[in-house]
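Showing chain A:
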Amino acid sequence: METIVSIRPLLAVLVTLIGSLFIIFTGERNRNLREFWTILASIIKFSIVLSMVPFILDGKTLEFTIISLAPGVSLQFRVDQFGMFFGILASALWIATSVYSIGYVRGLNEHAQTRYFFNFALCLSATMGIAFAGNLLTLFIFYEILTVATYPLVVHKETEDAIMGGRKYLAYTLIAGVVILFAIIFIYTLTGSLDFKPGGFLSGHGSPAALIFLFSILILGFGVKAALMPMHEWLPTAMVAPTPVSALLHAVAVVKAGVFGCLRIILYVFGPALLHELDLWIILAYFAAFTVIVSGMYALAQDNLKRRLAFSTINNLSIIVMGAALLTPSAITGSIFHIGSHGFMKITLFFVAGAIYVKTHKENISELDGLGRQMPLTFGAFAVCAMGVAGTPPVCGFISKWYLALGALEAKEVVFLFVLLISAMMDIAYFFPIIYNAFFKIPEEAINPHFDEAPMRMVVPLMITAIISLILGIFPNAFFNFFNIASMAAGKILGGM
Partner candidate 1 sequence: MIPQSPVLVVVIPLIFAFLNLLFGWFRRGLCYPITLVAISLSFLASLHTLHIVITTGTIHYYLGGWKPPWGIEYVVDYLNAFVLVIVSFVSLMVAIYSKRSVEQELPEKIVFFYCLFLLQVTGFLGIVITGDLFNLYVFLEIASLAGYALIAVGEDGAPFASFNYVIFGTIGACFYLLGVGYLYIVTGSLNIADLSQILPNLYHSKVVLVAFAFFLVGVSIKMALFPLHVWLPDAYTYAPSTVSALLAPLMTKVGAYVMIRVMFTVFAPYFSIELIPVTTILGWMAAAAILFGAILALAQIDLKRMLAYILVSEVGYITLGVGLANRNGLTGAILHILNDAFMMLALFLVVGAIMYRYGKREISQLRYLHRKMPFTMAVFVIAALSVIGIPPTCGFFSKWYLILGAIDANKWIFVAVLLVSSLLNVILFFRCIENAYLEPMAEHSSVGSELAITREESPLSMLIPILIVGAGIMSLGVLSGKIISTIIQFALPAGF
Partner candidate 2 sequence: MIGKRNLVKKIIGMNLFQTAIILFFVSIAAKKGGTLPIIEHGHGHGAHAIEATAYINPLPHVLMLTAIVVMVSTLGVALAIVIAIYRRHNTLEEDEILRQQK
């Protein structure tokens, strides 16, 4: 495995950091200029990330050490396949979300816009840092920065509910942070190093009891951000945030960072060999499966669109963890790919929710009757992605679910295949009525039956992400070999190189 020293990961993180400074200094004086910085930073960031792809595809890793923090541990970036995957996802989706945010924020004439964009940029820097972190400490540092940077976004509306939601969010995430910190230090005392290695680096260090304890608290800690039950409570409450925030952060950045962390723990710290030895994989798989089923049931009970989407997110995140826990090539590939495919699909769904709100100020599913006629593009995109989440071809969700199902069979645990099937059925059960009502039901109030969409700046991004979901479903390797990167990651992990 060749390692190249390159400053690109650092640049990727810094771009939005510098961008955020430009944003805050431009402020309200010149809104267009401020928005320009956001878009510019996102495009530059995406380009930098892309420039690293050829290396990754060749099987190399890019490394950059900033400074040593303690003997054996430094602030270090190392871009491997898995990190690259997440990096591409986050930076690509950010471009879409930036455009969408601008539309949303102006459509509602929101307050404190500068603060919003400033924090948004910071969150992306933190997410890049998480994606490219080369060891547990660097990951933790950026993880905590992400928590702090997302708080102002969650409480943006500054209502009673928002403040309460923010407090809950902080309580959950900071306590989780403390738990993770403890585990990290413990690992440091056991091994003297915190670098990620495909296939894990913990075997042979520490007693089984200590390792089991560590694994449990690490999963619990990262599980908070990943919204594994029972640590999921903050996510539906955080839906008080403006929709782009929910879209990006809670469909892509924060929760995916949590899942990313979980997978790093499972695959790069503990590793398949160790987890098989300790029989922890099957326990984790069942734990995640539990969340999959229960969250699906909760989703069915929700009337608020965003809350239903929130529970669907929880559902999908646990599917990712469950897949990773199965530890077979297809399962891991499917799990990693699902991080991406779910990201694209879910963000579209949240974008739709936001577009509906901006256009009609409606938040509940029961109010959406007939809107499909008025906003066909929006609801069309919704239909496509909802089908994808349920796992219907030709949307990309099908690919990930296919591999996950294969993985369950490879692991010889048919139970999980059933779990996937049940969850798919539940997905259909809670998405289909929305689509049906929107297009086929006659509404009670009169609505405009003609084409009257939300502002273009919102509709265009959501169309794009929906189309991407479609393309990825048909050509998983479109866009820079997206799928290949995932499977290479899986290969490396299991090959234990």
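FYI, a residue touches a chain if its C-beta (ideal position, glycine included) is under 8 Å from a C-beta of that chain, and two chains touch if they have at least 3 such contacts; residues count from 1.
The candidates came about this way: all candidates are chains of the complex that A comes from, given by their letters.
Computed from a predicted structure; not experimentally measured.
Candidate 1 is the partner touching chain A in this complex, chosen from 1 or 2. Considering their complex, residues 66-70, 74-75, 108-112, 140-141, 144-145, 147-148, 152, 155, 157-160, 163, 167, 170, 174-175, 177-178, 181-182, 185-186, 188-189 of chain A touch candidate 1.
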